[in-house]
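Below is one structure, written out as structure tokens; the observations come after it.
The complex appears here without one of its protein chains, the remainder shown in place.
Naming follows writing order (A, B and C), and every chain is counted from residue 1.
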């Protein structure tokens, strides 16, 4: 993807052009996922739309949207990262000091964890699909004397049947599908990971500001000019945050809706009965992973807000001797400005949002579970 | 309608009297839509009220209410527009400068787009109704050997049967009904369009104030009197907004409820099966149009709030040298006052309202879809 | 009731003792309504509790609670009204001026309207009950040759059967029940009426303060002492409001829950089919009356908040010449303090509460309507 420059965050400035290798890779990926998307859409229209078979479609639609948004972000990225680096220069030298774990560690750790967990998740998904297929196939052979061989070709044709209603079956296409599918899952995870990394980067700076103020607390006499400087840095960070938010907020909104939808879908299936143990393992792992990832994204994004507010407590303790107009202005700004990433400015990612999202999910879940039940009642009548 | 003066927004002052041509047109329209309304009401009472056949009734009731509210608005309009023009004089000369796209363009463009799209929507509605009627008629002739000719008279009588239970059928009345129906749809769309145009006009002025403050940022030394002036202009705009809001807020409330109701109704029918392709085209177009229009109204109205807050960031950057009591007062007012159009002061049209409205719609939808399902279960038993 | 002193609001101070005539009347009423309450409770336990037959029980429970709360209020009333009168002395002389309609008119008008409408409501209730009874009786006589005479005794025994399962039937008791029933309805209405009158009284004073500030706006030079005085009066009104709120908030909470419950119950029955036209008239009138009364209580209580905020706009316009520390303090207090009656401090009665209550009612309604439907499906199977 044209965004690979992100891995060189603190090193050098990156350029963006449509004629680079990542851009070509992205384009190929976009095309192949579009083919999957359209095949599924056609298949769905044929067998008529229901709430259940919508899941796959929504998955591909999300990935498509994410791709387009990322490419759009990539266009603004060089300017943004240059601005960011300029702002960061302030914080890389005294009087600001490194915090316990430095930024690179903080950003890298969740990245590795998420990538690792998502690989396990995809591995389990493939394992679950393959094993189910094999058991079903053997079962069929035993009971119906069907002669369909347990082969790779057969497996692909059964699991991705909607593709082969349009394209002819060849081994190349089959492998291609598997790769495209894997890449889609990666993009789907990458979206959340990206938001988390950006959040960590921003929260770190606000933490540095708080740390500096905390250090000042123990000094007897603080010059007003020091507070003016800190306030100016705080305002610059707020401006940076706004710039980042303008570029990212559509991706954040997409990620939130996406996570909400999939969490609801997965939770719905809790009471369902599955056939093989591997299905249970995959289902529970994938659900816990999804819920965990969603919580992580929300909580990490909320740390920006938490860190920006953490200075407030120290400002409260400043003795009335050191109190000055500039401090008053600073403390009011810290209190009033809701410093946070937003989802298209519709909502701010703070800790209180998490609880309302959780409440919403429970409400939807309870309503949707009734559907499921009603469906079963219907099923009983039909058979 | 007595409100046509709106098209001469920046040109000259308008007078309003009950004895003008627009007033007569409005009256005729009111009367004819009342007839349709009452016919339908009588029809409904006869066949007993259900949630489904309520839609048409609600449509006519909304249009009637909108008419009354617009006539009431028209009475206050000349005074309001005169006040508005006086306030606008400030912003039409330096130090305020024209923004990139001037006001007339900004107001005219959405107007043309909405009118265009609504015409297509009404056209599709008619096409869908006519084609359905024809196919059904041919189908009847083939299967039941019914001799009912496929004629204009017959079409009108079938689609507007509730009218002809009271009035006798003549060609004049038939054409009259079609015109009245079209006019109703226009008023229904006009309500939203009007709110959007007013919002654009107000947001433009707040944008000008922000632009002026942004320009001051780069100057070394700013006199306090400049900030006093800007603050006074800001306060005048707030007062204008309040006056406009007092006149408009009932229309805004009606428009919001109306949009919410129809969006819910349309979304409910997503999983329904329709007979002819033209029905599908009409349904999806009309749903997307409705959702899009609703989103547009909310988002356009929210820009007033966004623009009024946009000055805040610049005020944060003012250096402590230029900081003065008046600036403090200004920045507090900008922060504290929730500058926005309101729905009868019950809620403010800001961006955060959009997400809660969306959440409400999803909740209602989920609950209502269960109804639909329950209905179908019932239907199965009955047949 | 021991609270009749309210009618002498502006005249003289009132004393409260448990040995007065109103206290005895209240006691008698309490006793008789307790009897009705207990009879119904015993009846309900016998026929087993369901959501439907709960309505009457809730009605009597509400009335009982209201009585107890009013008696408790009455104990604190003399002290409260004395304090109130002292505060009001400030506002009855210049520089405060009478507003267009004076307080007595404002308080008296809604009182008369509510009492009138509630009398009509109770009349319709009796008429509906009597007519239903008679028609049903005649119908029975015709079809089943039953010999039960259409008499007053018979009517009472059928409609209040739960009483006569415990008490013996005598004409005195029958008339007593009718009176007790009427008194209950009166208390039930009185609760809302009382809140409205108190709200009007408080809002009037805040309006006076706003009017005074508005008059100052046109003066060239205003002394700081004037603003100090106005701010002190505002603070005194806030304290009065808090005292009133402490005394009233439990009644307000009861009234809100009560109204919410009955509005939900009534709305549930919209799609029900009734037997006689008089039932329809009573049902629709009673529903509109209930919804209207509820809206009135909320909106009247919200005017206190609206009026207290209305001074803010004028304060914004004060020129920077007249701006002083005291004005800053005043404007901040007006902005920050949420001046409003509360329901036990759980929620504040402002305009924004109205929309969230309306949203809640719609949600509950949609969920409850499904119950109704499910019940009908069940009914079908059972028969």
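The rule we apply is simple: contacts are C-beta pairs under 8 Å (C-beta built on N, C-alpha and C of every residue); 3 or more make two chains touch, one makes a residue touch a chain.
Since we're looking at a predicted model, the values are computed, not measured.
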Visible chains in contact with the missing one: A, C
Candidate in contact with the missing chain, chosen from C:166, C:235, C:270 or C:288: C:235
Options A:108, A:236 or A:351, residue touching the unrepresented chain: A:351
Listed residues A:46, A:93, A:218 or A:317, member touching the removed chain: A:317
Touching residues (missing chain, whole complex) on chain A: 270-271, 273, 306, 313, 316-317, 320, 323, 328, 335, 351-352, 354-355, 359, 362-363, 366-367, 369-370, 373-374, 377, 380
Touch list for chain C against the chain that is not drawn: 48-51, 228, 231, 235, 238-239, 242, 325-326, 329, 333, 336-337, 343-347, 360, 363-364, 367-368, 370-371, 374, 377-378, 381
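The definition used in the following text is that only the chains that are shown with their structure count from here on.
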Distance-maximising chain from chain C - centres being C-alpha averages: A
Whole-Å separation of chain centres (CA-atom averages), chain B against chain C: 35
Computed distance of Cα centres, chain C from chain A, in Å: 50
Chain A: positions in contact with at least two other chains: none
